[in-house]
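Below is a structure I'd like to ask you about.
Rather than the whole complex, this shows some of its chains in their spots.
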């Protein structure tokens, strides 16, 4: 059986990693879907799809998880949300079950023959990507909230600086 | 002569129906243009184009209006608004007159040889789709503001639940 | 019960009209879906969506069919064809059955809970939009292949001239 989880992973944190572990205890393989893959260098989406996939791979490698069982794939957001279940099916390998506590996701996948299972979230208030990005800007500790591999990677690509610049500059010639 | 009216119709309410009636008193046929047709499952746009067209048809059927005189068509929103008049002309059958009290619409259709006529709105503050969606969420009475056919249809597709879920879930993997 | 038929209708011909009649004998209402609605002024797609909808309405009016039972709606073509059934469902009111002899359509709608019924086509070789456009260019008789309302409409918008120009001019600044 294959389970699927999804997120923007801006960045991938210990709550996400814990969910990967949960799923691998119940399923043979897990698809980790990186949503909003077309966005980057934005307040809510500072990292590119490629960078997010790298962070997730590195985190799985450094934990005791079997990378060969993890299928990490990007998904773009679509305008016509009513076709979302169908879009997921076309872009991802088959999956039997989605792990999500989001009632919106549950609604969209109803009538799609995909089972939605609410996962046990590891301290949801603590592990939260929005807060992690805030802490990075405010110079607070945040590294303990993400896998070591993620803080290493963000350091390597100078991610703190990127997030600060995105949040500081008031006007951007690239704004949509 | 053919009149045109437009709206997102999220949902179609008695004010809209009243306008259809007004137009049919002055014109041979009416085009009812469903704007933002590509959007759905969003706060401001919970219903799909297909569902909105169904609601409008059902409302017209249950009233004394002649459905054969009503041309209900979807229109997507465009980025380049300066071409909007031209886009309408390409996607809709010919129309002589637009019924709209919106000065923005009047401005966009100027120079397009389309006459814009301000309609008499039925108690504009009372019949308002944004407020109807709010009432649905707040469990207040709203059914009396829409044609019976609309409240029936929303019930049938479990629309109250959909609107609540869209408004409750804070993050959505599908957000643009 | 609601039946659905689809086509580019470039132009709408007597074979199409015959199918509308067939469907209305078996169903309460028919959705006539105008595909490739975003295209126009092209060799295969000379007429705009608005013009095609007008031609279909006029044809139904002049026949003995009940226009109130005919739901004429445009559909854009999509890149990701695997999501096509889902896209149709989001953009059109509910339908129970598609009338199509196209095995490709049958394949795409499989797994979508939509029944596909092969219609009896009225002399398929004779009533064929590609051939009608050829005849128009070659100055051959073509009017007898379409409803009178269609040949009238094409005359009114100077459609013969448009088709000839599209086919003559070798380079177009608008080519995709």
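Letters A, B and C mark the chains in the order given here, with residues in each chain numbered from 1 onward.
By our rule, contacts are C-beta pairs under 8 Å (C-beta built on N, C-alpha and C of every residue); 3 or more make two chains touch, one makes a residue touch a chain.
Keep in mind that this is a model prediction, so the values were computed, not measured.
Visitor: With 3 chains shown in place, count up the copies in the whole assembly for me.
Guide: Across the complete structure, the repeated chain appears 6 times.
Note that only the chains that are shown with their structure count from here on.
Visitor: Specify the chain most distant from chain B by Cα centroid.
Guide: Computed centres place A farthest from chain B.
Visitor: Between chain A and chain C, what's the gap in Å when you average each chain's C-alpha atoms?
Guide: 44
Visitor: Could you grab the centroid distance between chain B and chain C? Build each centroid from C-alpha atoms only and quote it in angstrom.
Guide: Centres of chain B and chain C (C-alpha means) sit 26 Å apart.
Visitor: Among the residues of chain A, which are close enough to touch at least two other chains?
Guide: 80, 82, in rising order.
Visitor: Provide the residue numbers of chain C that touch chain B in the complex, in ascending order.
Guide: 37, 40, 48-51, 53-54, 57, 66-68, 71-74, 76, 89-94
Visitor: Write out the stretch or stretches of chain A touching chain C in their complex.
Guide: Answer in residue numbers: 80, 82-83, 85-87, 89-90.
Visitor: Can you list the chain A residues touching chain B in their complex?
Guide: Residue positions touching the partner: 6-8, 33, 35-36, 77-82, 84, 102-105, 107-108.
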